[in-house]
Every structure is written in structure tokens, then in C-alpha cells.
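Have a look at the structure below before the remarks.
With one protein chain withheld, the remaining protein chains of the complex are depicted in position.
A, B and C are the chain letters, set down in written order, and residue numbers restart from 1 in every chain.
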Amino acid sequence: MGIKTREDYLAALRELRPNIHKLGELIEDVTTHPATKRTVESHALNYDAANDPELEDIYTTTSMFTGERILRWNSMMQSSDDVIVNMKMKRQNYRRTGSCTGGVCVGWNAQNVMWAVTHDIDQELGTDYQQRLKNWILTAQSKGLTVAGALTDAKGDRSLRPSQQPDPDTNLRATEVREDGIVIRGAKLMICGTAASQEIFLLPGGSYGEADQDYAVACVVPRDIEGLTIVETTHPSDRRELEETADVEVPDTGITQAFLLFEDVFVPRERVFMCKEYKYTGKLIQFFTANYRACIGACVGGQGDVMIGASVLLARANGLSARTFRNKLEDMSINNQVTYGLGVGACAMGFRHPSGSWFADPLTANANKVMVATLPYEVKRLTQEIGGGIAETGCMPSYKDFVNPEYGHLVQKYIKAGPSSAESRFKAARLAEWLTVGAGIPGCMHGGGSPDGARLMVRFTTPIEDYVNYAKEIMGIEEEIPEPQKPRRK
Amino acid sequence: MGIKTREDYLAALRELRPNIHKLGELIEDVTTHPATKRTVESHALNYDAANDPELEDIYTTTSMFTGERILRWNSMMQSSDDVIVNMKMKRQNYRRTGSCTGGVCVGWNAQNVMWAVTHDIDQELGTDYQQRLKNWILTAQSKGLTVAGALTDAKGDRSLRPSQQPDPDTNLRATEVREDGIVIRGAKLMICGTAASQEIFLLPGGSYGEADQDYAVACVVPRDIEGLTIVETTHPSDRRELEETADVEVPDTGITQAFLLFEDVFVPRERVFMCKEYKYTGKLIQFFTANYRACIGACVGGQGDVMIGASVLLARANGLSARTFRNKLEDMSINNQVTYGLGVGACAMGFRHPSGSWFADPLTANANKVMVATLPYEVKRLTQEIGGGIAETGCMPSYKDFVNPEYGHLVQKYIKAGPSSAESRFKAARLAEWLTVGAGIPGCMHGGGSPDGARLMVRFTTPIEDYVNYAKEIMGIEEEIPEPQKPRRK
Amino acid sequence: MGIKTREDYLAALRELRPNIHKLGELIEDVTTHPATKRTVESHALNYDAANDPELEDIYTTTSMFTGERILRWNSMMQSSDDVIVNMKMKRQNYRRTGSCTGGVCVGWNAQNVMWAVTHDIDQELGTDYQQRLKNWILTAQSKGLTVAGALTDAKGDRSLRPSQQPDPDTNLRATEVREDGIVIRGAKLMICGTAASQEIFLLPGGSYGEADQDYAVACVVPRDIEGLTIVETTHPSDRRELEETADVEVPDTGITQAFLLFEDVFVPRERVFMCKEYKYTGKLIQFFTANYRACIGACVGGQGDVMIGASVLLARANGLSARTFRNKLEDMSINNQVTYGLGVGACAMGFRHPSGSWFADPLTANANKVMVATLPYEVKRLTQEIGGGIAETGCMPSYKDFVNPEYGHLVQKYIKAGPSSAESRFKAARLAEWLTVGAGIPGCMHGGGSPDGARLMVRFTTPIEDYVNYAKEIMGIEEEIPEPQKPRRK
Partner (left out) sequence: MGIKTREDYLAALRELRPNIHKLGELIEDVTTHPATKRTVESHALNYDAANDPELEDIYTTTSMFTGERILRWNSMMQSSDDVIVNMKMKRQNYRRTGSCTGGVCVGWNAQNVMWAVTHDIDQELGTDYQQRLKNWILTAQSKGLTVAGALTDAKGDRSLRPSQQPDPDTNLRATEVREDGIVIRGAKLMICGTAASQEIFLLPGGSYGEADQDYAVACVVPRDIEGLTIVETTHPSDRRELEETADVEVPDTGITQAFLLFEDVFVPRERVFMCKEYKYTGKLIQFFTANYRACIGACVGGQGDVMIGASVLLARANGLSARTFRNKLEDMSINNQVTYGLGVGACAMGFRHPSGSWFADPLTANANKVMVATLPYEVKRLTQEIGGGIAETGCMPSYKDFVNPEYGHLVQKYIKAGPSSAESRFKAARLAEWLTVGAGIPGCMHGGGSPDGARLMVRFTTPIEDYVNYAKEIMGIEEEIPEPQKPRRK
């Protein structure tokens, strides 16, 4: 059968029904439209890598079902090493594209999470969810699919549960369950890599109780399924992408985040892997976030690596040695490695679910999420500090001014600093801008849930009473010292 | 005579020769062009405030020369309180506009710095610089001018001094000194508020030695002087300003940063306040940075106040009480107050120059600059954390999608969260975006010099040997313990 | 009359009744006992300074009552500058002693706070408290008293108010009010500088309601008053003080913190400045903490200066130039200056109470308290980092080993590092130990209240709704967006 190539992938995308809009317009061909072609290119690089002898160990593996060579992101993750390779691939992707390639991330994670969850549901309820999932995975492996994943609902009023919302559509739900499938309605927001994906894996966005059972839906749909309207969001500097000038910041790669609007979409039975089994949503979220919050350390680490590169380029373009900033560069590298290494540590301390799926240690993974929501901001700050004023806010005239026949020569004359060309300094500054305040920011603070959600998990998974007992034993305190139960002073 | 009004100000701007470009085009009227009208509005608010009984104490004062009521930003700062009012005005301006109003900042500082520097030059060299300056100040006071200020040169290769640069124009210099004035050539980059200013105060960008004497030039020029071409830089999201939709982020106010390109500009003698007296450039830079780096604490404090406001708005729009985030809001408030209060402390510990000008304590002001380059980044991070994914990267469809006849109703349906309207949540998220990764970032990290420059000043002004002596005296160590002088190991 | 001298002061201390205990023993003479003589010496240095022409501007001033020259710490603080001199004196004291001289701090602050509070009580209730206070101040000024101050009660169960405690003595209270005075009972804990003080100013430890009115007591008592038992607390390394070897860490200066145990102590009427007027306790605490939390920035700044000195000494004693650590030394200096300068800023932004007393701006002062509870820890960490392993935990053999006849020469041989003597390196490391993990730590995190208490004040004094309005005005949001009032999801 063989590993799919860039050409196969682009051809597959072009066959999809146009249902993606941006800035009020329908995009006919995602592979050529300036608003989407860059994220498509970011994903096409994965197919290149899978066919590159130097990188194929990361980007391909053997199917545990068929024994055939498959794309890594269609594989099952059944050991610590499997998840760590996921991290390696993420870091590598960020290093090559500078941003998020969501089409080889959430869908992959979702398939492994659902492998465990369907196992548990089937065991208890006698359903056949895992078999349906396996069938789909086999297809995905054989077609070499790129699959976005979507958890985040519109959510509505954060103080109300899905079923309490004034508008029941606020969270995605099954409005009808039929013999041959289900009908879903609602929205999934800020979904990365949709424009570059062939399918979308949908998971419930939270842990639900009985009242919210309609919202306990997991399934996978073609990106162009009937009834699905996709609207791409804007990023700070993405208007420039439509201009096709050097202001685009990064010429070839890119990121998108989309609103997915489902208006009574029919999903056939064989693509549904959970429907109303609300009791399993808590586990689903925990499994999903454990691996997501471990692996995301590779994303911000990899983007941080590019920030180091951009910083050094700018220093040199300014006429300065990178050594001038060695303390700052060390800080950047340490921060990158903390989120990466801590994620790897979470994987190494993980556990194997009876289904075979491997999940990272929750305490460590959630501690990492808090780091991911903090350290990259310092790396960005340092990028701006090293780069100088020009990098801080991308504070340069536009490329149209750069090449203006009247005064463009002056703009260039004054942008040139060290021995390298004005153009290189311009580009390096645009890259720094893109990474720190431009359209390249992947949204890692809230991706995979908020840091406060992660802190909550840290609280729940820290064995506080054990620690109290260690302290008591060291001190020889035998008295019981429980939590005070009395009323607080008024 | 009376305090000038918004109408006077706008009329004055409209009379200036068009010499500002953006995105390759000449701007005919800065008061109406979408690329500049917002910063003009930000500055017009100062004239409103000066005529507002509640705010006039801050925005106006009495001329020490004429005893007449004048605009605050045309006044002399001769006491700690005078500089502290400068800070109050800055914080207030940020609170009302969300960003930088550079036309009432650097020019004002420059005039006071030059009051001291010309005093010293005149005393030693018998020149008449201070009298020229006074004449210009009297005019500025009487006309109620808004005056940008410019120090930052193109700089070129950072490892070379101005006179060593391959291109001698890299830093602004006097190419000719005539009886009736001087001719200048070069560029000043990233100058805030130029488009909203009537004049521009030019100061040397560094501390120079004899070889660089041509670069020791201070003068003030009309913004539309012959030979000056101005090119406005781009900011991440500023393309939206041209669309005039709600994607603009902030509807009325704004910030600009410009490249000023001087091609043999003649500056008449009476507008020149330093020419070749290189020995005084060190003092000039120290005076300038002392006050600048103290007062900038008010800028980031004021912008941080708006971030608190935006965060609370978003929390509520999400259906959550601000109390949910009280720890984070406290952190934000503390950070804002640290940069503000430390700046005030630097002013209070300052000193009066023999000329009467008041300057902030250098050690404290430079310590504050380091805080300014650090703490606001945490405030931004917290804004994104509180605001949720929608605020992190402004991750919403564009306003064109928001009002799209086909699917706009769905976009709105899903953007609405808490009890307030979808439109308000949309706007609050745009504000958070603008303040943290959009076009509203004022560039405070490098404004007034880099944090590393400030650290250098901290090093020079910290009395290390005194501290060593305190330690020795406390310990009764009488032995001399000097810096090791021996060669390092190889 | 003249400014009192060290001799006057020591003589006065020797006349007091012995009522201070440490390690289970009564101390006969605080000026010679090794447990107390060092804090006495720290305070005696103030009298030296007051009689030193170079320092008298800081350490003395003119009485606003009598016009006579008095000790600074007996004076009224009625302007921003008065409070800033308080800070100067604190920083200077820390630089000369390495730690806290509490006898010239809290009592001084208390007298000024009570000047304002008695003014308000007298105005409303027609009492004569301020006159009593004035009489006492006049005596204090004439005698040149050193006066400790005490707010912190034993507190008991932190979730209960004073009157709710199982033991009513848990907080200091008036058990009897008589014509000629009051009887007090209870304890004040961790009071600095008691052993070096002639009198102790007692203030209520919190803001009280009617039920707790017995606890609303302010008065001043001689340190040796009948019924008062004082027990000095231990600090990590203070056992060494009894050995009188070079392990003492600092040879001459020191700090103490005491438990004051009041067993039905009679305080004569003229020394009582508040009794049961609970309504004024809130104001009292606010005034007290405002100035305390501003000025404490000088304490940690001054101690940080000595840490810089100790670090440089150790670097040189190790054979290294201080330049090796310049980044760290800059960080230390910046941290020291932030707490100092922010405190000065709080003073400069303060306000004058109708009584004449000057109080620092609460928001800024409380923000500073949070800095004081954070930044010095980083300075300590850096001291240990620069100093090396020997400084981290004072990791050296004892002085008894240093001079041991058998192997002492080896200990010395191996402690010597750079060109200076083994003895100097030993001493410098002991100083670093004392400042970072030894007996010299002054307890600034909780002194003047906890950082969480300060954060609470930050919350109350931050005008959140104003900030919301700024955000709304910038965005043109007209809709009301109040705090959500609905019930939380269950």
C-alpha cells in the first residue's frame, strides 16, 4: 500500500466539499487559498518527513493491527516510548513550521483515549464501540488520514452546566439517536488544523452527569460532512497573509483555529464511539488531558527552539555576537527543556490502561501544563529583549514601504544593521513578531484546558494527607490533627 | 490667550504638509486617515482634559516664565511633584486610551533635560543655547504644541560607534554647520506619536566621544519640515484599522511608531540647542533616562489597569464573578503599582540640577526600567489566562463573519456566553487581544533604552564597595580584601 | 538637655528590673549577657549616630513641641519627608548592624499612629487621650527613650475572634478599668528589640467589633513593669552566642524577638491612649500598616545591601572577581532598590491626617509588603549561590575545630582559598549564613502582618470597577455588565 505522500494528501484535501469560511468568504480550495494554504503546507511536511529516510523513524511506525508501515499519527500509543515519540514529533514539527500542526495531534490522542474508554464501556455495557473504533482506525491507517480533534464547546455561561444553559446548543449534543446513527447539533470552537484535516474527531468537552447525558458524544466525521459550517478565526497579524508580501511573517507555514458549527449533522452508527454513556466522560477527560498536557511541553519547547534561533539571527543581524546574550539564551533553553523534559517524565511515570493504551502520570502532566502556561511567556519576553525594539512589536514599516520606489531605499538603508542584508534582518524581525505577538501563537495556555483546571488536578492528585503523615512521623507527633470543622468567625 | 482646545489642535494638524506614509501610501490628512486618526484622537483627549474642570489640575499648570495657564506638557519640571504629575498624567492617559500618547511624553522630557544641559554648556562655553530653548518653550506654551521626541537612531552595526559605521548616515548627524543653522541627515526610528504631533524634538541617541561629535545634535523641528519623510511602521493587527470594522480592536484610540527619514534637512539656528558639544551627551542621556525610566512605570501601570478592566469584563461576559480570579487580579494590581510606585519613589529621591530641572534618582529609575521590562508581561499573561482561549490569541471569527448573513447568527449564538451580549464579549476579547498581542503594545521594553542598558546603570550606581565595607565592619574584618588582580587560569 | 549618649542609654537599661529570660534562665544585665548584649549594641549605635556630625541629620531632629533637638525616633512624622527619613534610618541601621533594631521602629510608628487615632477619638468622644499621649511623648523626647512596640497577640485559634477564644487571655485585653488606670492580661509575641528597650508601646493586634471591645487597648509601659515576664525566643544559630567564639556569626550586633507575658499588669491612666473604643481599631491598623509596610522596604533593602557586601567578600575570598557575578549582583541591587524605592513611593503618595500625622498610600504600601515577602528571598538565594557551598548552610567546622591544636591547622589550610586569610573567609561565610539561614533573619515576611493580609488590602484598595469602566469606555461598550448574581452550578 505504501506511505502516503504530500501529493496524495493535497489531492485528498482538494476533493473535499468547500465548507470553510474566513473574513466572510467561502474558501474554494484550502490548498491554495492564502488563509489556509500555510497550515496545509505545515501538514504536508509531515508526509514529506514520513517519506524521508532520516525522519521516517519518527514519522512512521508499524500498525499493531496489520503489521504494515503506517503514519505515526495513525498509530496506537501503548507504551511510554510511543507517547515520547509523539513528543519528539511535536517538537520537530514546531521546529520546522514554527507553530501548531493540529491535524496530527488531537485526533491521534483522541483515538487512543477512546481505545481505552470504549474498552471500559464495552466491558461494562456489552456494547461494540471498540470494534467500530478499530474499523475506523484501520481505514485511517490505510488512507493515511490527517485528523483534527475537537473538545472545546462554545460552553456558554461558565457557571452553568450544559443542560442548564438557556440555549441547549451551547455545547455539542446528540439531538436524535437513530438505528443508523445520531444527529448532532452545537459548536466546537478554536479547533486547530481543521483546514488541513480530512476528518475531525469529536469528543465531549467536559465531565458530565446524568442530566447532561446528551452531551456525552464521541464520534469522527469527515471535515466536509453535510451540515457542518466552518469559520476560521482571525489572529493578530493574519490579514497580511492575504497580501502575499514579505509582511506575511512566515512565508510558507502557518496555523489556523476554527469555529465548527454543526446544524443537525447526521453521523452514521459506525463512526459513533460514545453516545450518552456520561459516566465515562470523567475518565475520558482525565486520559485525554494526561497525555495532552504531557506532550504539549514538546510544542512550546519546539517553538521556543525557533525563538532561540530567531533571537540569535537578530543579534547577529544587529552586529552582535550571540555570546552577548548567553545568559538569556541559557534561560530560554532551560525553559524549553523544562516543559519538554517534564512532559517526557510524565510519560515515563505513566501507566498502561487494561486496553493497552498508555497514559501519562496525571500529577506530573498537570504540573507541566502549569509550566506550559508560564515559561513560554518568559521565552517570548526574552526573544523580544534580545531582538531589540524592532522585534518587540514588529516595529518596522511594511514590505510595501520596504520596496517603495520613492523612499524604499531609505527604509532599507536604515533597517540594515550588521553585515547581513536588510532583507534578512526584516525577515528575522518578522519571525520574532510572528512567534511572540503575531499570528504564530498557538494558544497553548488554554489548549487542552486552562492552567486553573490543571491546578485543580494537581490539588486532587497530590497526596496531602500522606505528606502530613510524613511530617508527623518525622516529628513523632501522635496526636490526630484533622482539618478544623468549626464554623468560621463572622 | 487661553488653553487650546481639541478643535485648535486638529486644525493645526490639518495645516501641516502631508509627509507621512503607511503601507506605501501618503496620508493626506492625519486626522481622518484610518492609520493615524486613532493616535490623533488619543492626543486630542489631552486637550479635552485640559479644558475639563475635573482634570485640569493634572493637564494644565502655570508657566514659570509667564505666570500664565499652560498645558502641563509644555511646562518645566522643577520639583519632585512636577515629575510625579507627569506620571499621573501618563497613567491617566493609558487608562483612557489603552496605549501610548507619545506626543505628550518625550518632547516634554527633552525640553527639561535640555534646560539642564544647555545651562551647563552655556556656563562652560559661553554659548546662548538656553536662551534659544527658552524662546522655543515660550512659543510652545503659547501655541499649546504637542511635541514628539526622538532619540533612537537607526544605529546600524551595534558593535560600532556612529563614526565607525560603514554608512555615516546610520545615526542622525549634522552634515553642515552654517551661520543661520545646521543641516542634518540620518534617521530616527520607532518614534511614537509622530503623526499626532506638531513638532519633533530631536536628541542624540547615545553618549558620544570626540570622534562622534557630528552626532551630538539637539534641536526641534516642525513635523512637516522640508526633507523629512515619515513612514509609519506596522503593528501585528493594524491592517484591521483600514477595514473600519469591529475587528479594529479599539474603535477610537490608538498608537503609532514611525521611521523619520532626514535627507539634508535645514534647521534654523534658533531651533538648535546642541551641536558638536559631545562632552555633554553622557549627561544628557543620564538625565533623560532617569526621568523616562521613572515615569514609564506610570505607562505600564495605566495599561495594566485597563488589562484588569478587560479581564473582569471577560470573566463576567463568560458568566463568572471577578472573585473567581481574585488572586490573579491582586497580582495584576500589585504589578501595576510596583512600576508606578517605584517610579514615584525614584522621583521623590531625585535631585535638582543647578538649572532648576528635577531628575529622578538614577539607581531607582533604572531598577524600575528592569521591572517595566518584566512585570507587564506577567500582567498580559494573566489577562490571557483570565480571559480564556478567546482572549489568548483573539481567537474569534472576524467581524465580517460575525455579521455574515448566512452563518453570522451562529457565530453570535456561540460567542455569547454569560448574560451580556455577544457583541460585548466580542469587544472585550478584542481589547484583551489588542493589549496583549495586538496593535496596542506600546513597546515599553525597549522604549527609553533596553533593560540591559538599565542594568548597566544599576551596576554603575550601586555602591558595591560601600556594601563590602558594611559587611567587613559588621564582622570586624580589618584585612584588605581587594578584587583579585592575578591572571585567570588558562 | 542635650542628645543622650550610648552611656546614658546603657546606664538606663542597667537600672531596669531583670524580667527577661532565655533558655530557662533570668538575665541579670541585658547589656552584658551574651543573649541580649548584641541587640543592645545594635541600639547603642543609634545614640552614637545621633552624636555623630555626619549622621546627626538622620538620627536627630527638632521637636515640633519644644523646638529642642531630639532623637529622630522620638519625633512626630508629619510629612512625606519625615517618613522617608524613617526609611533612611532603617536602611542605615541594617547596613551597620545586619539586622533589626526594633526599639527604634514600632514604638515610633505607634506614637504617630496614636497621635492620629487619639485625635479622632477625642474629637468624637470628648476624651483627653491625645493630651496624655503628648505628655508621654514629651517625656520620651526628653529622656531619649528607646521604645519597642507590640501588636501581635498570641491570637489562638485563627478562625475565632478574640472574644470567641476558649481562653479569653489569648489576646491582650483590659480585665479591669479603674479610676487611676487599667489592668491588662494576655501576651504579645515575637516582639523585636524588647531587650534593648526602656519602654514598650502596646497596640491592639487587629480590627475589632463591639464583642471584642476589651481588646481595644493602647498604652505604653516600662519594660520592667510589675507583672510582665519576658521570654526571649530562640533563632536557628543563637546557641552559639553563648559560646562567645567566632561561630557567633556576627561579633557585636544582633536581634531578639520576645514573648511578653502580662499577668494582670496595672497601667496608670496617663499611659493609656485607648480603652474599649473598638470602632477606631480598624483605622489604627490601617494607619499602622500603611507606614510599616512602606518603611519595611528599607529594612530588607538595607539587609540586602549587606548581603551584596558579604557576597562580594566571599567571591574575592574564593579568588574570584566580583565581576564574575555581576548579573547576580545587579539582580540583588535591583531587588533591594525595589522594596526601598517602592516604600519611598508609597510615602510620597501618602496623605496627611487632620491630626498632622502623615501616612503612606495604602495600595502602594501593601503592594510593597508583598514584594518584601518575596524579593529578599531571592536576594538570600543569590547570596548563597555566589558564596558557594560554604555559604549555603554555613558548612564549615566550628571555630573550636578551626583552632583545635591537633587538626585546626588543617581546617585553616583548607578553608583558605584566595589571597585573603582563612579567618576572613570563615567570617564572611558566617555572615552569609547569619543573614540567610542563621539568627540574623529579622522575620520580615510576617512582621507588620502577613503578605496575605497585605493582598487583602490590595484587593480592597484597587478600584476594580473604575478599571472596568476604563475598558468599557475605550471599547465603547454601553451595556451594563455587572457581577453575575445567579447560583453556581451544583
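We take it that a contact is a pair of C-beta atoms (placed from the backbone, for glycine too) under 8 Å apart; a residue touches a chain by one contact, two chains touch by 3 or more.
Note that the structure is predicted; figures quoted are calculated from it, not measured.
When the full complex is taken into account, the listed residue touching the unshown chain is A:L313, out of A:C100, A:V265 or A:L313. Of the listed residues A:M64, A:V183, A:L242 or A:A322, the one in contact with the hidden chain in the full complex is A:A322. Contact with the chain that does not appear here is found for just one residue of C:R72, C:H235, C:R271 or C:R293, C:H235. Although one chain is not drawn, its touching partners on chain A can still be listed: residues 80, 84, 95-98, 250-253, 305-306, 308-310, 312-313, 316-317, 319-323, 326-327, 329-330, 333-334, 337-338, 340-349, 361, 363-364, 367-368, 370-371, 418-421, 424, 427-428, 430-431, 455, 458-459, 462, 464, 467-477, 479, 481-484. Contact between chain C and the unshown chain involves residues 21-24, 152, 154-160, 167, 169-170, 187, 189-190, 229, 231-237, 239-240, 247, 257, 259, 261, 263, 318-320, 373-374, 377-378, 380-381, 384-385, 388-390, 392-398, 400-401, 404, 406-407, 410-411, 413-419, 433, 436-439, 441-443, 445-447, 450-452. Although one chain is hidden here, its contacts on chain B can still be listed: residues 157, 159-161, 164, 327, 484, 486, 488-489.
Just so it is clear, only the chains that are shown with their structure count from here on.
Most remote chain with respect to chain C, judged by CA-atom centres, is A. When every chain is reduced to the mean of its C-alpha atoms, the one closest to the centre of the whole protein set is B. Chain A and chain C have CA centres that are 51 Å apart. Look at where the CA atoms of chain B average out and do the same for chain C: the two points lie 39 Å apart. Among the residues of chain C, those touching two or more other chains are numbered 327, 484.
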